[in-house]
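I am attaching a structure below and will ask some questions about it afterwards.
Partial complex: the chains shown occupy the same locations as in the complete assembly.
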Amino acid sequence: MIEVQNDPEVKIKELGLSLPQAPKPVASYIPTMIVGNLLYTSGTLPMKDGKVAYLGKMGEENNSIEVGQEACKLAVLNSLSAVKETIGSLSKIKRIVKVTAFVNSANGFTDQSKVVNGASDLLVKVFGEEKGKHVRSALGIAELPLNALVEIEFIYELN
Amino acid sequence: MIEVQNDPEVKIKELGLSLPQAPKPVASYIPTMIVGNLLYTSGTLPMKDGKVAYLGKMGEENNSIEVGQEACKLAVLNSLSAVKETIGSLSKIKRIVKVTAFVNSANGFTDQSKVVNGASDLLVKVFGEEKGKHVRSALGIAELPLNALVEIEFIYELN
């Protein structure tokens, strides 16, 4: 019973969320790489149905803090989907180690931390305080591939 | 005696510097994360007395190279303060592994390397040549949280 409550995939459902389709491996790079007990991810975009779902820069009119946070949450879910595809179950994640978040930022936008809370808070909700807390960097990047609103790298520790 | 001379905390005092108050853990992320013998830090801002002490972009009139270097030094001290808070003593640091420095840069500013020398040189002064030398990246970022002048990530190896 306790095990079920602690299952991150159950928790994702309880939060009314779901894992998107795992990103397909492309030619020369791959979504995840395991070295020892660490799993590194590629920079992850907020993809939905094979498209970037959040575009443009923070600081532009249509991209409120809430929209930026939703983009971060979707990037987290894409990352977790890739991890599940690789290791079979999210319950094999021991801890979230590091989140490096690049927020596409218009000139003068300095609320990257609030935006990236969308990612950090979701990880803590899904994995709990002890496993979910992580180090992170929130950065305001000039441009991102496909004009994505955010790109996030993750390091996970595996059991 | 030799041990005292090699103590990084003694060295910091000898350099006329001091560790600022350790950053307080925030809701969903934490200042440091130990995995195996590596300690990862969150992106660290040049904080003093709870505020960002260096603001704006390099390339703006008031932010000379020297000011940028001071900002980097202060970010290093904040990072070391967080490490001390986590592991009790800086003498438990075996080596500085990696410094990733994001320098808030106005259009056309390309002297990020000189700015980040403020961080690299201080680490070598405090830890000595052998322990202090590290790999690093110096990058010119578009925007940073709270309009900080620099944000720096560190990886330390522990004894």
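Labels A and B are assigned to the chains in the order they are written; within every chain, residues are numbered from 1.
Simple rule for what comes next: contacts are C-beta pairs under 8 Å (C-beta built on N, C-alpha and C of every residue); 3 or more make two chains touch, one makes a residue touch a chain.
Bear in mind that the values here come from a model prediction, so they are computed numbers and not experimental data.
In this structure file the homo-oligomer totals 3 copies of one chain sequence, with 2 depicted.
Criterion: only the chains that are shown with their structure count from here on.
If you average the Cα atoms of chain A and of chain B, the two centres end up 26 Å apart. The residues of chain A lying in touch with chain B in their complex are 36-38, 95, 97-100, 105, 107-113, 117, 120-121, 123-124, 132-142, 155, 157.
The touching residues of chain B, when paired with chain A in their complex, are 27-33, 35-36, 40-43, 102, 141-147, 151, 153.
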